[in-house]
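A single protein chain has been omitted from the complex, and every remaining protein chain is retained in its original position.
All chains are identified by letter, namely A, B and C, in their written order; residue positions are counted from 1 within each chain.
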Amino acid sequence: MTSPFKIGLIGTGRIGQVHASSIAALNDTTLQWVADPFIDGAKTVAAEYGVPNVTEDPLALINSGDVDAVVIASPTPTHVDLISAAIDAGVPALCEKPIDLDIERVDALREKARSAKTPIALGFNRRFDPHFAEIRRRVESGQIGKLEQLTIISRDPAEPPLDYVKVSGGIFRDMTIHDFDMARFFVPNIIEVTARGGNQFSSDIESAGDYDSAVVTLRGQDGELITITNSRHSSYGYDQRLEAFGSLGMVQATNVGPTTVRLYNDELVEAQVPYENFFLERYAAAYRLELAAFIEAIRTGTPASPGFEDGRAALLLANAAEKSAAEGITVKVDLSA
Amino acid sequence: MTSPFKIGLIGTGRIGQVHASSIAALNDTTLQWVADPFIDGAKTVAAEYGVPNVTEDPLALINSGDVDAVVIASPTPTHVDLISAAIDAGVPALCEKPIDLDIERVDALREKARSAKTPIALGFNRRFDPHFAEIRRRVESGQIGKLEQLTIISRDPAEPPLDYVKVSGGIFRDMTIHDFDMARFFVPNIIEVTARGGNQFSSDIESAGDYDSAVVTLRGQDGELITITNSRHSSYGYDQRLEAFGSLGMVQATNVGPTTVRLYNDELVEAQVPYENFFLERYAAAYRLELAAFIEAIRTGTPASPGFEDGRAALLLANAAEKSAAEGITVKVDLSA
Amino acid sequence: MTSPFKIGLIGTGRIGQVHASSIAALNDTTLQWVADPFIDGAKTVAAEYGVPNVTEDPLALINSGDVDAVVIASPTPTHVDLISAAIDAGVPALCEKPIDLDIERVDALREKARSAKTPIALGFNRRFDPHFAEIRRRVESGQIGKLEQLTIISRDPAEPPLDYVKVSGGIFRDMTIHDFDMARFFVPNIIEVTARGGNQFSSDIESAGDYDSAVVTLRGQDGELITITNSRHSSYGYDQRLEAFGSLGMVQATNVGPTTVRLYNDELVEAQVPYENFFLERYAAAYRLELAAFIEAIRTGTPASPGFEDGRAALLLANAAEKSAAEGITVKVDLSA
Partner (left out) sequence: MTSPFKIGLIGTGRIGQVHASSIAALNDTTLQWVADPFIDGAKTVAAEYGVPNVTEDPLALINSGDVDAVVIASPTPTHVDLISAAIDAGVPALCEKPIDLDIERVDALREKARSAKTPIALGFNRRFDPHFAEIRRRVESGQIGKLEQLTIISRDPAEPPLDYVKVSGGIFRDMTIHDFDMARFFVPNIIEVTARGGNQFSSDIESAGDYDSAVVTLRGQDGELITITNSRHSSYGYDQRLEAFGSLGMVQATNVGPTTVRLYNDELVEAQVPYENFFLERYAAAYRLELAAFIEAIRTGTPASPGFEDGRAALLLANAAEKSAAEGITVKVDLSA
């Protein structure tokens, strides 16, 4: 038996705990360190997963010499500095999205990230969802001919707390950013962004100067038209659908229910219970597969994907969408620069 | 324009009215006569469809010299005599199922029916249902290889009135008889019948000495195994499903809803409204296509199908099922004699 | 029996024949006149449906004094004059969409249409589709709470001939116009149009200066966001879907197949044959129901719906979409003026 791959986890909040669970589920991988300034949270996770090392200081973890990779699941404003520190320490990093809400901070790190000798992966976990990944495999295989249109419907089950909304960077940078990356999973080179935002139900979100709903149209380099429909609430559960339409056919991923059981009675037929509640349930497999792919990239010395440039591109699209929605104009973007 | 094909309708009750409506919908066909001892019913139908001739006496209709064919939709005990009269008059007849509840009366007519020069069609309308007919076309085309198993689920929406149950001939002769014919649509030569009946919910039906539920297993000449599941009630509407399983695949017809509309809310997703209420709605197209096929057979001089022998075979299977259910034994049958 | 309602049909091309068939299927309604400058076409339709009067001249038909209503299914450039003549003659008219491709010609007729004493109906047949009408009933009943988003996917099976494209008025006025009216079926007062067009597969359409694909986002007066996705081809048949998303749930109409039969084999499961080929099949019921509603409006003296103003509003939205797509800006519209 080879010695296990040692991971350090920075941030032990909700998403950090998802990663802790994924690490535990992977063979030959061990959670060696956890770091969180909120030390009680870190200790709880450490106890649950039998982690030998706990610290308040993420830099102590990165520079411990005792981790083969780090997962960065701390608050967004810390991401740039922690990625930078990981590069300095020669430690591969998987960082949650977004890199930062400010494109200038991202660009300041860009050259360093480009020339880093160790992989930097961005946590766009949906690329690893088995359903969406299967659609992409089929598109890549030519099953639907030339890709012409992509329809993404993405609705959260319920609006986030107002405190979160205020620091989220707005719907495009916080929520749509996943859909921008999904669009780029199929069409990496987006050239144009048109967005409309709406305030349909949440006075909280409106008071924070943000939209609770949005529709975005993207155009790809080869003329692909991509539609994203977002809402911050959905009574029937987390609504995550994708359709790829091409010259020869269409492939479609519908929502995922907890069972296949259907009910028939005198009021309705073929009814299922509502969909998986939220991303922790819906994308549980995706988080595990994302981590596995990250470790595989390290082991084989191949670039991590999605990586830093993908994180930057998604933020550029979010910025363009915000401008488009505010000004009522289509905004051209150049992701190739 | 050729002169229209003239039809005489005997019996203007519920099922007679279905045929009147089908005749009206067919091009180049006219309802020329209606006959019913309940003359007020006949007159109402005549007025609705502009029928020039009305009579209490079905023989007057048959022998009028003014009809190209008759549709017999009168009570079951009249069928044998009316078919016989139609043969004598040289008038093609489409008779509702069953020919009779008594196999001896059927057999007494058999030789005459066999040697009749005019077509005699039996009203097993489900053979003309577009969904089931499509399954048969695929089976015949070899799409699923050798047919091995057939699964028929057939549940009525609600139990019939007790008065009807008492004269119905029992569930096997009244309700399952359609499923026996559907089985023979795929496997004409059934060699063995095994049946179990049950009293699950209706004290009325039990008091009439009948079953409210039944399961029948048939074996075909080439080893096909056919399962029929019946119930006299179904809270979610008329349940009419069919699956044909073969060496290379399976084809399946699910239930038919009034629209494709599906509802999603916080209690359920993908819900449709209940299925078509009963046979008048569910098999409306089948009744029209049945009539069209009957007229086509007359016009082209080809035998009507299903015909008298099919009506007799279904009754033999019903009799065998009754015996099997009563005695707890598998009953061999010989439909080829 | 009351004397039948007499209809005159102007134009006996493909869509005129659909109306002729619908008239034949309605009780108490007769096709009394047909008019078409291409007199052979008119005669063929007259022979098939037993129409007593045939003319080359639509005005002869309108002014015959022998029709209770006219259906105008002639080429678009004739619509304005024929509607005007029908108003003058006091004959109710059901006119195919669009009223005209030129908003100035439409506006020139507007005041006369407004003050007409006889109903003028516009042939937006999809409002009568049982599936879409069921969705609207549910939305109106409050089943999904406040309507927030509407998703319309509408793809034709194959691109039209180049000769047609050249005179069609462009994708927004010819194809999307149906979707604009569907949007207004749910949200009459649209206030904003954003559109992107694409040339994805047809060099013919591109050479004609038109788009073969389009995405449109509309905003309603109460903040509703509506997405329309169009393509001029679809390998799997006519793609006609609609989803209404609200605060309490979602209702969805999926595509309509010819049967419910599904295939299962070693390569795939749950497969159906492709959808209804095109509008004649998919919307056959809608055409019949449209005509019945038109006659009902005449009989009861209620306004026809959709009517002239709906035809004008859809054209205004198409014009706004064209401008938006060309200039890359969101265009505000005022349909209430």
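Heads up, the rule we're going with is that a contact is a pair of C-beta atoms (placed from the backbone, for glycine too) under 8 Å apart; a residue touches a chain by one contact, two chains touch by 3 or more.
All figures in this text were calculated on a predicted structure; none of them were measured in a lab.
Which of A:Thr259, A:Thr300 or A:Ser336 touches the hidden chain is settled by the complete complex: it is A:Thr259. Shown as candidates are B:Asn63, B:Ser84, B:Thr118 or B:Thr229; the residue that touches the absent chain is B:Thr229. The missing chain, though absent from the display, is touched by one residue of A:Asp66, A:Glu134, A:Glu281 or A:Glu296; that residue is A:Glu134. The missing chain lies against chain B, touching residues 145-146, 148-149, 151, 153, 155, 192, 194, 196, 198-201, 213-215, 217, 219, 223-225, 227, 229, 231, 233-236, 239, 245, 247-250, 328-330. Interface with the hidden chain, as seen from chain A, comprises residues 1, 25, 47, 50, 130-131, 134-135, 138, 143-144, 248-256, 258-266. Although one chain is not drawn, its touching partners on chain C can still be listed: residues 235-237, 255, 257, 262-275.
Operating definition for what follows: only the chains that are shown with their structure count from here on.
As a whole-number value, the distance joining the C-alpha centres of chain B and chain C reads 40 Å. Residues of chain A in contact with at least two other chains: 235-236.
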